[in-house]
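Everything below concerns the one structure shown next.
A single protein chain has been omitted from the complex, and every remaining protein chain is retained in its original position.
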Amino acid sequence: MKPTLPLEELMSPGHLACQGCGAGIAMRVSLKALGRDTMFTFPACCWTVIDGPFPYSCLEVPLLHMAFEATAATAAGIKAAMNALGKDKTTICGWAGDGGTFDIGLQALSGAAERNDDIFYFCYDNEAYMNTGIQRSGATPYGAWTTTTPVKHFKKELKKSIDDIVAAHKVPYQATASVAYPEDLYKKLVKAKDIRGFKFIHIIAPCPPGWKARPEDTVKLARLAVQTGIFPVYEVDGGKYVQTMKTPTRKPVLDYLKLQGRFKHLKENEVADIQKMVDTRYAELEKRFQG
Amino acid sequence: MKKVMMGNHAISHGATLARVQVIAAYPITPQTQVVELLSEIVADGKLKAEYIKVESEHSAMAACIGASSAGARAFTATSSQGLALMHELLHWAAGARLPIVMADINRAMGPPWNIWTDQNDSLSQRDTGWMQFYCQSNQEVLDSVIMAYKVTEKVLMPAMIVLDAFSLSHTYEIVDLPDQAVVDKYLPPFDFKYKLNVNDPHTYGGLTTPEWYMEFRVKMQEAMEQALVEIKKEAVEFEKAFGRRYDPVEPYMVDDADIVLVTSGTAASTARFAVDQMRKKGKKVGNLRMRLLRPFPFADVREHLKNAKKVIIVDRNISYGYHGIWAQEVKSALYGHSKVPVFNFIAGLGGRDIFPETFVDIVNKVKKLKKPDQELYWVEVKQ
Partner (left out) sequence: MAKDRKKIEFQKIGDLPPMVQSQRSMAANPTGSWRNLKPVINQANCIQCTICWKFCPDAAIDWVEDNPVINMDFCKGCGICAEECPKKCIEMVKEGK
């Protein structure tokens, strides 16, 4: 028995995540890399509920719950305090959903990135406002059903390129990751922990109820997202793009879409459109990997 | 050491002497000099603090909440639109029981844009759980920042120090800068028992059902009631250490007054000047300056207004559809304790000047009325 990740859990079972929750895997793996000398702040998001109600918590690190827009600014404040108190080794992390990152939290994120605040900012991306019942966010991909983009008006806008937005701030480190590749996420976090400055980690975290997928398919979907080129997994270290999970031949997007009820309504030409969009975006990124 | 300085700089010096550890602030007229001087003080190494140049006031309060939660003494300053933008997080800071101190420069709310003074911005926040101290001099401003931390860190509720835009923020007065050593003796370092701590990890602010939420709110009210006790205690302690006394209310010639004016901010000093003028003419007038809005000093207000035959509350603010806010507060404190007629005059909105003559006119008008025949009276408005 040779585990690829440390055995110690910094998260207890008994938490309130749905069956098969991608965000649960994301936190569990991240904690193993970050260790006990870590503090979190969450905005309103699924993890606000997952951690459990007062007087319980499933985490073994300190957590400050905060208001929706404020994640990056709150983390910056915690970090400043820890520096002022001479405890600058503790890792300070904002941990937000896609809504709290792409939309309402974008201003604070941009401010912290521009100031190069010495914090981790994690976005676990389930591609909609899941905690409030599956409403569309700026992270919802083209074609998806949500409660506010019903089938007759499915989301026509593209998923916001949050990684490009963060990259435009020239932060020292950012990466994408998938819960299907926990060792990749682990390695990136262990490396990034030693980097001073703003670090952005964008994790694709499938959501069975929101994606209308089977709970047992969460890891498979997180893998297919990468293998189809829909969610390429890479890092940008000091401006250098490196693809860390390579996809020499990409699977067709249909392999991924057909496992999710939120895409069930798509017609053949719409799937073809999605394939084209993914191909274009992937080609764009490929140039950066080679450069 | 005595120095001539503007109100904004009195705030900066107060925060410096209080040894704040994290400052997170966003510029807004007329607060900018507060943070500009603090930037210089930090850059010169005269204050060991982390200064986060946040990208909005909402983020300023978010950063203060983060910093205070981690056990650092946190400070910010703002005004008007900025304070309004922080509103959500003012509730949060109080509910999280964080002893943050903030300066608010009272500036009128827009639209239209108006950078001059009135009190609607801070008074709109009175239900958020923040203590509010209304200052009339730059000395009081500086002293209040220091006193505020002493009280907030005891009861774990936040506080705002409020001062008039331009009339105080940009007016130069003589301020006695206390010695750092004397301040250090008065105000010990912040030692937060409930700070974020990796050696004793807890989650703060988790979902709380109706079963226990209300009891946490009871605790906040109890903390504010205790704050009133502490504020009165600190008035004595501060006087012992620094020789200056600040009570929740400041009575001036009220004991034998037939008519008592109730005022706050710089208007209160103008009112005292007018009281002197009127006393010379034989009119028995007095002034009660309200320094403390929250926690509300019920007993002091009832005590000092008990002999008045008429009370005139002059508000530099208004709650639309009702009347002035200090008038609401004082009237409700008097209810059941006094049947004195209370007149509410609204003056000086958007920075319109309040002159000694303004108070003379108000008193003359009230002398002709047995009791108010209007819910509110507008002062010197063009017809």
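We call the chains A and B, going by the order they appear; numbering starts again at 1 in every chain.
The rule is simple: a contact is a pair of C-beta atoms (placed from the backbone, for glycine too) under 8 Å apart; a residue touches a chain by one contact, two chains touch by 3 or more.
All values reported here derive from a predicted model rather than from experimental measurement.
Taking every chain of the complex into account, the absent chain touches A, B. The chain that is not drawn here is touched, among residues A:Leu106, A:Ile165, A:Ile195 or A:Val219, by A:Val219.
Mapped onto subunit A, the interface with the missing chain covers residues 1-5, 7, 9, 11-17, 19-25, 28-29, 51-52, 54-58, 60, 179, 182, 208, 214-220. The omitted chain makes contact with subunit B at the following residues, 95-97, 156, 194, 201-206, 208, 212, 215-216, 218-219, 223.
As a working rule, only the chains that are shown with their structure count from here on.
Taking each chain's centre as the average of its CA atoms, subunit A and subunit B sit 43 Å apart.
Within the complex, the subunit A residues that touch subunit B are 36-39, 41, 48-49, 51-57, 59-67, 69-70, 72-85, 90, 107-108, 110-111, 114-115, 117. Listing the residues of subunit B that touch subunit A in their complex gives 21-22, 24, 48-50, 52-56, 58-60, 62-72, 74, 88-89, 92, 196-198, 201-209, 212.
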